[in-house]
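In this view, the complex is presented without one of its protein chains, the others remaining in place.
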Amino acid sequence: MDLNYVMATFARVGAGIGTTLKLFFITIVLSLPLGFLITLLERCRVAPLRVIAKTFVYLMRSTPLVLQLLFIYFGLPLLPGIGKYLELQRFTATIVGFVLNYAAYFAEIFRGGLLAVNQGQHEAAQVLGLTPAQTILHIVLPQMMRVAMPSIANETITLVKDTSLMFILAVPEVLQFAKSAVSSTGKTFPFVVAGVIYLVMNLIVTWALRRIEKKFEY
Amino acid sequence: MAMIQVNGLKKSFDGLQVLKGVNFSVDAGDVIAIIGPSGSGKSTLLRSLIGLETIDGGSITVDGASFVADGVYTDARSMRAITLKMGMVFQNFNLFPHYTVRKNCVKPLMMVKNVPEAEANALCDKLLAKVGLSDKAEQYPSHLSGGQQQRVAIARALMLNPEIMLFDEPTSALDPQLTGEVLSVIKQMAQEHMTMVVVTHEISFARDVASRIIFMDGGTVAQEGTPKQLLEESPSPRLAEFLGQVVR
Partner (left out) sequence: MGPAAAVTLEEIMKRTLCLILSALMIVTLLAACGGSAPAAASSAAAAESGSQPAADASSAAAGDNNKLIVGLDDQFPPMGFRNDKNEIVGFDVELAQTVGKRLGMEVVLTPIDWTTKELELNGGKVNVLWNGLTITDERKESMLMSPAYLANAQVIVVQKDSDIHSLKDLAGKVVGLQDTSSADDAYAQCSAFGTESQLVKAADNVSLFNDLKIGRIDAVVIDKVFADYYITENGEGKLRTLDDQLADEEYGIAFKKGNTELADKVLTELAAMVKDGTAAEISKKWFGEDRVIFKYSK
């Protein structure tokens, strides 16, 4: 195995890194706040909203992400009436699926985090005159995040790997290019390359998450 | 005019009536100690004063302004304006664990009253000195003892310059040797004529510091009077029984 081959294989498999990273960042940026919103809705006083939020979380966590992607891309346009407005492009459909799915998981993580902040904190904030918004932002959120960070880190690392599921909607990314390379050359080295790429990505992600976790320590 | 006027307070939790029509008043400069057995409604009463519990019937008036009449509450904004005149110290301190002692004191004031940081810090230094914790300003609550945390909690509440201070069993969560430091802070505040309502099990504290004692039993005010009246001269049979049970 010579260096040229190694470099060529890296170039070939690495062509998918851009798409993988795009999906990763967009998903994280959108699903975290959406997840938090859903957590709040689950605790809402308006019963129908509560029900919608809880049903959403149940659905997204109980069905495979691959299935959800297929449904969004192929199934939505089949809905009577509104179907024709729901024709999404492949990458858009992928993003929608990932964001909704991960938002549900984050919602559960935030819910656990909120439970960990005891009622006394809310009461102290209230008697000191903090508005509800100030309470959530300055008192509850930091404490919630400390509890939630390890789980969020877990999900984030899972996301790096889940990006390879884009294949089902035919969006080419790292693993797909590796498979193409393997099937056309008959050698398995491209899989090694793909593995290395995921390892490096996760190394960076893990390092970044560790630093963020430290910020919430007290 | 009374600082606090409470009439006909009623409160039920899940069908169980905890407050069955409570009346009392607090004048400026009063130090009221509320004592009584568990379940008598002491904490519920105190928490209702500052809006942590919603009552079912009765009225509460603070400094002439009423935020609930006949069980009907005014809007949130007016209520907040009224309840901000009071400060509260909790049995479990409820300090913000992710803030240092200084931040615990300074941030609420800055957020609620838009006080500039320098001014807030100056006031913080003053109050920490008052409770004897100047050297702990940069520590996190988890590194302090229970007594120290409670004193920080008192300083934090005082930062907003309340007219009335409420204490919900301030020493019940403390080791016996730590109660003294907290009680002496409260005593000092009494000497400075701060209007206070203290729910407590510390009978000797009540005797020494309170201007009036309210004995609550079964959701009503069973007996009320000066410490001398209640504890020495003429405790009611029920009070006597209660006092006999409280281990000195």
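Labels for the chains are A and B, by order of writing; each one numbers its residues from 1.
Here is the rule we go by: contacts are C-beta pairs under 8 Å (C-beta built on N, C-alpha and C of every residue); 3 or more make two chains touch, one makes a residue touch a chain.
These numbers come from a predicted model, not from an experiment.
Engineer: Can you say which of A:E108, A:E123 or A:D162 touches the chain missing from this structure?
Structural biologist: In the complete complex, the chain left out is touched by residue A:E123.
Engineer: Touch as defined at the start, partner being the missing chain; which of B:G51, B:P170 or B:P235 qualifies?
Structural biologist: Missing-chain contact among the listed residues: B:G51.
Engineer: State which residues belonging to chain A touch the missing partner chain.
Structural biologist: Looking at chain A, the ones touching the missing chain are residues 8, 11-12, 15-19, 22, 26, 29-30, 33-34, 36-37, 40-41, 43-45, 70, 73-74, 77-78, 87-92, 95, 122-123, 126, 131-133, 135-136, 167-173, 176-177, 179-188.
As a working rule, only the chains that are shown with their structure count from here on.
Engineer: For chain A and chain B, let me know how many angstrom lie between their CA-based centres, rounded off.
Structural biologist: Comparing mean C-alpha positions, chain B is 46 Å from chain A.
Engineer: Could you pull out which chain B residues touch chain A in their complex?
Structural biologist: 50-52, 80, 83-84, 86-88, 90, 92, 94-98, 107-108, 111-113, 140, 142, 156-157, 160
Engineer: Considering only the defined contacts, which chain A positions touch chain B in the complex?
Structural biologist: 120-121, 123-130, 134, 138-139, 142-143, 146, 216, 218
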